[in-house]
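Structure record follows, encoded as C-alpha coordinates.
Excluded from the complex is one protein chain; the other protein chains are retained at their positions.
And then subunit A:
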Amino acid sequence: MAEIAAEASAPRPLQDAVIGPRRPPLLAVGPVAWAKTNLFSSWLSTAVTLALGYLIIRWAMGFIDWAFVNAIWSVPVTNGQAQTQACRALNGTGACWAVVTEKHRFMLFGTYPYEEHWRPALCVLLFIGLYIVSAMRRFWRKELALIWIGTLALIGLLMWGGVFGLSYVPQERWGGLVITLILSTFGIALAFPLSILVALGRRSRLPAIKTLCILYVELIRGVPLISLLFMASVMFPLFLPEGINIDKLLRAQVAIILFAAAYLAEVVRGGLQALPRGQYEAADALGLGFWQKTGFIILPQALRLVIPPLVNTFIGMFKDTSLVLIIGIFDLLTAGKTAIVEPAWQGFGIEIYVTIGLIYFIFCFAMSRYSQGLEAELNQHRVR
(Lines give C-alpha, C1' and ligand atoms only; values in the text may rest on other atoms or scores of the structure.)
Protein backbone atom coordinates (compact mmCIF):
# COMPACT_ATOMS: atom_id res chain seq x y z
CA MET A 1 0.00 0.00 0.00
CA ALA A 2 2.72 2.39 1.03
CA GLU A 3 4.69 1.81 -2.16
CA ILE A 4 1.66 2.41 -4.31
CA ALA A 5 0.89 5.60 -2.43
CA ALA A 6 4.44 6.76 -2.77
CA GLU A 7 4.32 6.08 -6.49
CA ALA A 8 1.02 7.90 -6.80
CA SER A 9 2.40 11.00 -5.17
CA ALA A 10 5.83 10.81 -6.73
CA PRO A 11 5.08 12.64 -10.01
CA ARG A 12 3.90 15.72 -8.14
CA PRO A 13 6.80 16.94 -6.05
CA LEU A 14 6.41 20.56 -7.15
CA GLN A 15 2.78 20.81 -6.15
CA ASP A 16 3.50 19.29 -2.78
CA ALA A 17 6.09 21.89 -2.11
CA VAL A 18 3.58 24.64 -2.89
CA ILE A 19 0.65 23.22 -0.92
CA GLY A 20 2.70 22.31 2.11
CA PRO A 21 1.73 19.23 4.08
CA ARG A 22 1.21 16.19 1.90
CA ARG A 23 -2.24 14.80 1.42
CA PRO A 24 -2.86 11.25 2.56
CA PRO A 25 -2.50 8.73 -0.26
CA LEU A 26 -5.41 8.73 -2.68
CA LEU A 27 -6.18 5.08 -2.07
CA ALA A 28 -6.49 5.48 1.71
CA VAL A 29 -8.99 8.35 1.74
CA GLY A 30 -11.34 9.87 -0.82
CA PRO A 31 -13.95 8.34 -3.05
CA VAL A 32 -11.74 5.68 -4.60
CA ALA A 33 -10.76 4.31 -1.22
CA TRP A 34 -14.33 4.49 -0.03
CA ALA A 35 -15.49 2.52 -3.03
CA LYS A 36 -12.74 0.00 -2.56
CA THR A 37 -13.57 -0.72 1.07
CA ASN A 38 -17.35 -0.55 0.77
CA LEU A 39 -18.23 -1.71 -2.73
CA PHE A 40 -15.39 -3.94 -3.95
CA SER A 41 -13.97 -5.46 -0.79
CA SER A 42 -14.53 -9.09 -1.81
CA TRP A 43 -15.58 -10.91 -4.93
CA LEU A 44 -19.13 -11.23 -3.57
CA SER A 45 -19.58 -7.55 -2.88
CA THR A 46 -18.00 -6.71 -6.24
CA ALA A 47 -20.54 -8.93 -7.95
CA VAL A 48 -23.44 -7.42 -6.02
CA THR A 49 -22.16 -3.91 -6.72
CA LEU A 50 -21.86 -4.59 -10.43
CA ALA A 51 -25.29 -6.23 -10.62
CA LEU A 52 -27.04 -3.45 -8.70
CA GLY A 53 -25.10 -0.81 -10.60
CA TYR A 54 -26.25 -2.31 -13.87
CA LEU A 55 -29.88 -2.39 -12.71
CA ILE A 56 -29.78 1.18 -11.41
CA ILE A 57 -28.24 2.48 -14.64
CA ARG A 58 -30.75 0.53 -16.73
CA TRP A 59 -33.61 1.88 -14.69
CA ALA A 60 -32.28 5.44 -14.70
CA MET A 61 -31.83 5.35 -18.47
CA GLY A 62 -35.32 3.97 -18.91
CA PHE A 63 -36.70 6.69 -16.67
CA ILE A 64 -34.83 9.43 -18.50
CA ASP A 65 -36.08 8.05 -21.81
CA TRP A 66 -39.63 7.97 -20.46
CA ALA A 67 -39.61 11.27 -18.62
CA PHE A 68 -37.57 13.44 -20.97
CA VAL A 69 -36.45 11.96 -24.28
CA ASN A 70 -39.72 10.47 -25.49
CA ALA A 71 -41.99 12.78 -23.51
CA ILE A 72 -44.64 15.01 -25.04
CA TRP A 73 -44.95 18.37 -23.35
CA SER A 74 -48.03 19.79 -25.00
CA VAL A 75 -50.72 18.79 -27.45
CA PRO A 76 -52.87 20.92 -29.76
CA VAL A 77 -56.28 21.96 -28.47
CA THR A 78 -59.06 22.44 -30.99
CA ASN A 79 -62.49 23.72 -29.98
CA GLY A 80 -61.67 23.23 -26.31
CA GLN A 81 -60.97 19.54 -26.92
CA ALA A 82 -57.40 18.41 -26.37
CA GLN A 83 -56.12 16.19 -29.16
CA THR A 84 -54.32 13.47 -27.25
CA GLN A 85 -53.72 11.02 -30.12
CA ALA A 86 -49.99 11.79 -30.11
CA CYS A 87 -49.83 10.86 -26.42
CA ARG A 88 -51.81 7.68 -26.94
CA ALA A 89 -49.52 6.71 -29.84
CA LEU A 90 -46.58 6.71 -27.41
CA ASN A 91 -48.16 3.65 -25.81
CA GLY A 92 -46.36 4.14 -22.53
CA THR A 93 -42.86 4.55 -23.97
CA GLY A 94 -42.83 8.22 -23.05
CA ALA A 95 -44.46 10.49 -20.51
CA CYS A 96 -47.37 12.65 -21.60
CA TRP A 97 -46.55 15.78 -19.61
CA ALA A 98 -49.13 17.53 -21.78
CA VAL A 99 -51.72 16.42 -19.23
CA VAL A 100 -49.89 18.42 -16.56
CA THR A 101 -49.40 21.37 -18.93
CA GLU A 102 -53.12 21.36 -19.70
CA LYS A 103 -54.40 20.67 -16.20
CA HIS A 104 -51.82 22.32 -13.93
CA ARG A 105 -54.07 25.23 -13.05
CA PHE A 106 -56.89 22.88 -12.16
CA MET A 107 -54.56 20.77 -10.02
CA LEU A 108 -53.25 23.82 -8.18
CA PHE A 109 -56.47 25.80 -7.80
CA GLY A 110 -59.36 23.39 -8.40
CA THR A 111 -62.67 24.90 -9.40
CA TYR A 112 -61.73 28.41 -8.26
CA PRO A 113 -62.95 30.92 -10.90
CA TYR A 114 -60.37 30.85 -13.70
CA GLU A 115 -59.89 34.57 -14.07
CA GLU A 116 -59.38 34.92 -10.30
CA HIS A 117 -56.59 32.34 -10.06
CA TRP A 118 -54.09 35.00 -9.02
CA ARG A 119 -55.80 35.07 -5.62
CA PRO A 120 -55.13 31.45 -4.58
CA ALA A 121 -51.71 31.72 -6.25
CA LEU A 122 -50.91 34.69 -4.04
CA CYS A 123 -52.20 32.73 -1.05
CA VAL A 124 -49.82 29.86 -1.80
CA LEU A 125 -46.95 32.35 -1.94
CA LEU A 126 -48.13 33.92 1.32
CA PHE A 127 -48.17 30.51 2.96
CA ILE A 128 -44.66 29.74 1.76
CA GLY A 129 -43.48 33.19 2.87
CA LEU A 130 -45.07 32.57 6.25
CA TYR A 131 -43.22 29.26 6.59
CA ILE A 132 -39.90 30.89 5.66
CA VAL A 133 -40.35 33.78 8.09
CA SER A 134 -41.36 31.41 10.88
CA ALA A 135 -38.34 29.25 10.18
CA MET A 136 -35.87 32.09 10.71
CA ARG A 137 -34.76 32.40 14.31
CA ARG A 138 -34.39 36.15 14.17
CA PHE A 139 -38.16 36.44 13.78
CA TRP A 140 -38.84 34.29 16.84
CA ARG A 141 -40.48 36.86 19.06
CA LYS A 142 -43.93 37.99 20.06
CA GLU A 143 -44.53 39.84 16.81
CA LEU A 144 -44.47 36.54 14.95
CA ALA A 145 -47.89 35.68 16.36
CA LEU A 146 -49.19 38.95 14.94
CA ILE A 147 -47.60 38.16 11.58
CA TRP A 148 -49.37 34.80 11.58
CA ILE A 149 -52.74 36.28 12.48
CA GLY A 150 -52.31 39.03 9.89
CA THR A 151 -51.23 36.69 7.11
CA LEU A 152 -53.94 34.13 7.79
CA ALA A 153 -56.55 36.90 7.83
CA LEU A 154 -55.19 38.21 4.55
CA ILE A 155 -55.36 34.72 3.06
CA GLY A 156 -58.98 34.37 4.19
CA LEU A 157 -59.75 37.75 2.69
CA LEU A 158 -58.12 36.86 -0.61
CA MET A 159 -59.84 33.48 -0.83
CA TRP A 160 -63.34 34.63 0.10
CA GLY A 161 -63.24 38.11 -1.34
CA GLY A 162 -66.46 40.07 -1.27
CA VAL A 163 -64.71 43.30 -0.21
CA PHE A 164 -62.35 45.81 -1.85
CA GLY A 165 -63.77 44.99 -5.27
CA LEU A 166 -62.85 41.31 -5.04
CA SER A 167 -65.70 39.08 -6.11
CA TYR A 168 -67.08 36.69 -3.50
CA VAL A 169 -65.96 33.08 -3.98
CA PRO A 170 -67.86 30.53 -1.87
CA GLN A 171 -65.84 27.87 -0.11
CA GLU A 172 -66.94 24.90 -2.20
CA ARG A 173 -65.19 26.40 -5.22
CA TRP A 174 -61.82 26.43 -3.47
CA GLY A 175 -59.51 23.62 -4.34
CA GLY A 176 -56.12 22.26 -5.20
CA LEU A 177 -52.84 22.98 -3.49
CA VAL A 178 -54.25 25.91 -1.58
CA ILE A 179 -56.76 23.61 0.20
CA THR A 180 -53.95 21.25 1.18
CA LEU A 181 -51.96 24.18 2.59
CA ILE A 182 -54.99 25.66 4.38
CA LEU A 183 -55.96 22.36 5.98
CA SER A 184 -52.43 21.49 7.08
CA THR A 185 -51.31 24.96 8.16
CA PHE A 186 -54.43 25.78 10.16
CA GLY A 187 -54.50 22.18 11.36
CA ILE A 188 -50.97 22.27 12.73
CA ALA A 189 -51.04 25.88 13.88
CA LEU A 190 -54.17 25.37 15.99
CA ALA A 191 -53.49 21.79 17.03
CA PHE A 192 -50.06 22.57 18.45
CA PRO A 193 -51.14 24.97 21.23
CA LEU A 194 -54.12 22.73 21.96
CA SER A 195 -51.82 19.71 22.22
CA ILE A 196 -49.59 21.50 24.75
CA LEU A 197 -52.61 22.26 26.90
CA VAL A 198 -53.80 18.66 26.66
CA ALA A 199 -50.33 17.32 27.45
CA LEU A 200 -50.09 19.56 30.51
CA GLY A 201 -53.64 18.57 31.46
CA ARG A 202 -52.77 14.90 31.29
CA ARG A 203 -50.07 15.46 33.88
CA SER A 204 -52.28 17.66 36.02
CA ARG A 205 -53.04 16.69 39.62
CA LEU A 206 -56.67 17.79 39.25
CA PRO A 207 -58.64 14.60 38.55
CA ALA A 208 -61.35 16.25 36.43
CA ILE A 209 -58.89 17.88 34.03
CA LYS A 210 -56.72 14.77 33.92
CA THR A 211 -59.66 12.47 33.12
CA LEU A 212 -60.98 14.84 30.48
CA CYS A 213 -57.62 15.02 28.72
CA ILE A 214 -57.05 11.26 28.87
CA LEU A 215 -60.57 10.69 27.55
CA TYR A 216 -60.00 13.13 24.67
CA VAL A 217 -56.68 11.67 23.65
CA GLU A 218 -57.75 8.06 23.89
CA LEU A 219 -61.07 8.65 22.09
CA ILE A 220 -59.52 10.49 19.17
CA ARG A 221 -56.53 8.17 18.91
CA GLY A 222 -58.83 5.18 19.05
CA VAL A 223 -60.51 5.96 15.73
CA PRO A 224 -59.01 6.48 12.28
CA LEU A 225 -58.93 9.99 10.81
CA ILE A 226 -61.16 8.81 7.99
CA SER A 227 -63.96 7.96 10.42
CA LEU A 228 -63.60 11.34 12.12
CA LEU A 229 -63.94 13.00 8.72
CA PHE A 230 -67.00 10.87 8.01
CA MET A 231 -68.50 11.87 11.36
CA ALA A 232 -67.82 15.53 10.57
CA SER A 233 -69.21 15.39 7.07
CA VAL A 234 -71.98 12.78 7.21
CA MET A 235 -73.23 12.41 10.78
CA PHE A 236 -72.71 15.90 12.17
CA PRO A 237 -75.10 17.70 9.75
CA LEU A 238 -77.88 15.30 10.74
CA PHE A 239 -77.65 16.48 14.34
CA LEU A 240 -78.07 20.09 13.32
CA PRO A 241 -81.53 21.57 12.89
CA GLU A 242 -82.55 21.97 9.29
CA GLY A 243 -81.37 25.14 7.63
CA ILE A 244 -78.27 25.43 9.79
CA ASN A 245 -75.24 24.39 7.80
CA ILE A 246 -71.71 24.59 8.98
CA ASP A 247 -69.30 24.89 6.13
CA LYS A 248 -67.96 21.53 4.91
CA LEU A 249 -64.35 22.69 4.86
CA LEU A 250 -64.67 24.05 8.40
CA ARG A 251 -66.04 20.72 9.64
CA ALA A 252 -63.16 18.86 8.03
CA GLN A 253 -60.72 21.41 9.42
CA VAL A 254 -62.02 20.96 12.96
CA ALA A 255 -61.77 17.17 12.62
CA ILE A 256 -58.17 17.48 11.45
CA ILE A 257 -57.27 19.87 14.29
CA LEU A 258 -58.78 17.54 16.91
CA PHE A 259 -57.03 14.55 15.41
CA ALA A 260 -53.63 16.23 15.11
CA ALA A 261 -53.86 17.66 18.63
CA ALA A 262 -54.41 14.22 20.17
CA TYR A 263 -51.29 12.84 18.53
CA LEU A 264 -49.18 15.92 19.20
CA ALA A 265 -50.29 15.90 22.85
CA GLU A 266 -48.73 12.49 23.34
CA VAL A 267 -45.52 13.66 21.68
CA VAL A 268 -45.36 16.72 23.94
CA ARG A 269 -46.12 14.58 26.99
CA GLY A 270 -43.18 12.40 26.04
CA GLY A 271 -40.98 15.49 26.19
CA LEU A 272 -42.43 16.55 29.54
CA GLN A 273 -41.73 13.14 31.03
CA ALA A 274 -38.20 12.99 29.70
CA LEU A 275 -37.28 16.11 31.69
CA PRO A 276 -35.46 15.34 34.95
CA ARG A 277 -37.40 16.04 38.12
CA GLY A 278 -34.65 18.41 39.23
CA GLN A 279 -35.75 20.95 36.64
CA TYR A 280 -39.22 21.14 38.16
CA GLU A 281 -37.80 21.38 41.67
CA ALA A 282 -35.31 24.05 40.65
CA ALA A 283 -38.12 26.11 39.14
CA ASP A 284 -40.15 25.67 42.31
CA ALA A 285 -37.17 26.70 44.38
CA LEU A 286 -36.94 29.92 42.41
CA GLY A 287 -40.49 30.64 43.47
CA LEU A 288 -41.96 30.58 40.00
CA GLY A 289 -45.69 30.00 39.58
CA PHE A 290 -47.11 27.19 37.44
CA TRP A 291 -47.36 29.13 34.18
CA GLN A 292 -43.97 30.81 34.65
CA LYS A 293 -42.40 27.47 35.46
CA THR A 294 -44.01 25.82 32.44
CA GLY A 295 -43.34 28.66 30.03
CA PHE A 296 -39.76 29.51 30.98
CA ILE A 297 -38.25 26.28 32.29
CA ILE A 298 -40.21 23.19 31.30
CA LEU A 299 -41.62 23.69 27.81
CA PRO A 300 -38.50 25.14 26.13
CA GLN A 301 -36.54 22.08 27.23
CA ALA A 302 -39.30 19.55 26.68
CA LEU A 303 -40.17 20.72 23.16
CA ARG A 304 -36.51 20.74 22.17
CA LEU A 305 -36.30 17.08 23.11
CA VAL A 306 -39.21 16.09 20.91
CA ILE A 307 -38.40 17.92 17.68
CA PRO A 308 -38.00 14.70 15.65
CA PRO A 309 -41.36 13.15 16.63
CA LEU A 310 -43.06 16.57 16.35
CA VAL A 311 -41.88 17.01 12.78
CA ASN A 312 -42.76 13.40 12.11
CA THR A 313 -46.34 14.14 13.16
CA PHE A 314 -46.39 17.41 11.16
CA ILE A 315 -45.30 15.61 8.01
CA GLY A 316 -47.85 12.87 8.64
CA MET A 317 -50.64 15.43 9.10
CA PHE A 318 -49.60 17.29 5.95
CA LYS A 319 -50.11 14.15 3.93
CA ASP A 320 -53.19 13.01 5.86
CA THR A 321 -55.08 16.07 4.64
CA SER A 322 -55.43 14.21 1.34
CA LEU A 323 -58.04 12.01 3.06
CA VAL A 324 -60.59 14.82 2.62
CA LEU A 325 -61.13 13.40 -0.85
CA ILE A 326 -63.66 10.99 0.66
CA ILE A 327 -65.91 13.89 1.65
CA GLY A 328 -65.75 15.64 -1.71
CA ILE A 329 -63.27 18.42 -0.97
CA PHE A 330 -60.87 19.04 -3.84
CA ASP A 331 -57.44 19.05 -2.26
CA LEU A 332 -54.29 18.65 -4.35
CA LEU A 333 -54.61 14.88 -4.71
CA THR A 334 -58.35 14.89 -5.45
CA ALA A 335 -57.95 17.70 -7.98
CA GLY A 336 -55.27 15.64 -9.70
CA LYS A 337 -57.48 12.58 -9.77
CA THR A 338 -60.40 14.62 -11.10
CA ALA A 339 -58.21 16.12 -13.82
CA ILE A 340 -57.89 12.70 -15.47
CA VAL A 341 -61.61 11.95 -15.42
CA GLU A 342 -62.04 13.70 -18.76
CA PRO A 343 -62.10 10.95 -21.44
CA ALA A 344 -59.40 12.65 -23.50
CA TRP A 345 -56.98 12.41 -20.60
CA GLN A 346 -57.98 9.09 -19.12
CA GLY A 347 -55.04 6.74 -18.59
CA PHE A 348 -52.41 9.42 -17.92
CA GLY A 349 -52.51 8.88 -14.17
CA ILE A 350 -48.78 8.22 -13.74
CA GLU A 351 -47.79 11.68 -14.99
CA ILE A 352 -50.32 13.35 -12.69
CA TYR A 353 -49.33 11.27 -9.67
CA VAL A 354 -45.61 11.84 -10.26
CA THR A 355 -46.25 15.59 -10.33
CA ILE A 356 -48.38 15.54 -7.19
CA GLY A 357 -45.86 13.29 -5.46
CA LEU A 358 -43.12 15.79 -6.31
CA ILE A 359 -45.10 18.67 -4.79
CA TYR A 360 -45.75 16.70 -1.60
CA PHE A 361 -42.10 15.66 -1.49
CA ILE A 362 -40.85 19.24 -1.77
CA PHE A 363 -42.93 20.35 1.21
CA CYS A 364 -42.20 17.28 3.35
CA PHE A 365 -38.49 17.24 2.53
CA ALA A 366 -38.18 20.94 3.36
CA MET A 367 -39.83 20.29 6.73
CA SER A 368 -37.55 17.36 7.40
CA ARG A 369 -34.33 19.20 6.47
CA TYR A 370 -35.33 22.23 8.48
CA SER A 371 -36.02 20.14 11.56
CA GLN A 372 -32.62 18.48 11.28
CA GLY A 373 -30.95 21.88 11.20
CA LEU A 374 -33.06 23.11 14.09
CA GLU A 375 -32.27 20.03 16.14
CA ALA A 376 -28.55 20.43 15.62
CA GLU A 377 -28.71 24.10 16.51
CA LEU A 378 -30.85 23.76 19.62
CA ASN A 379 -29.13 20.69 21.00
CA GLN A 380 -25.55 21.96 20.67
CA HIS A 381 -25.06 21.72 24.41
CA ARG A 382 -25.76 18.00 24.30
CA VAL A 383 -23.19 17.25 21.62
CA ARG A 384 -19.99 15.82 23.08
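Just so we're on the same page, contacts are C-beta pairs under 8 Å (C-beta built on N, C-alpha and C of every residue); 3 or more make two chains touch, one makes a residue touch a chain; residues count from 1.
Criterion: contacts and distances are computed from a predicted model.
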The complex's invisible chain, by UniProt name, from "Amino acid ABC transporter substrate-binding protein", "Two-component system chemotaxis response regulator CheY", "Cytochrome c1" or "NADH-quinone oxidoreductase subunit F": "Amino acid ABC transporter substrate-binding protein"
Of A:109, A:127, A:216 or A:360, the residue in touch with the unshown chain: A:109
Which residue of A:43, A:164, A:239 or A:291 touches the chain not shown here: A:239
Residue among A:94, A:175 or A:201 that touches the chain left out of view: A:175
Which residue of A:58, A:88 or A:203 touches the chain not shown here: A:88
Contacts of subunit A with the absent chain, listed as residue ranges: 80, 88-89, 91, 102-103, 105-106, 109-114, 170, 172-173, 175, 230, 233-235, 237-245, 248, 325-330, 334, 337-339, 341-344, 346-347, 349
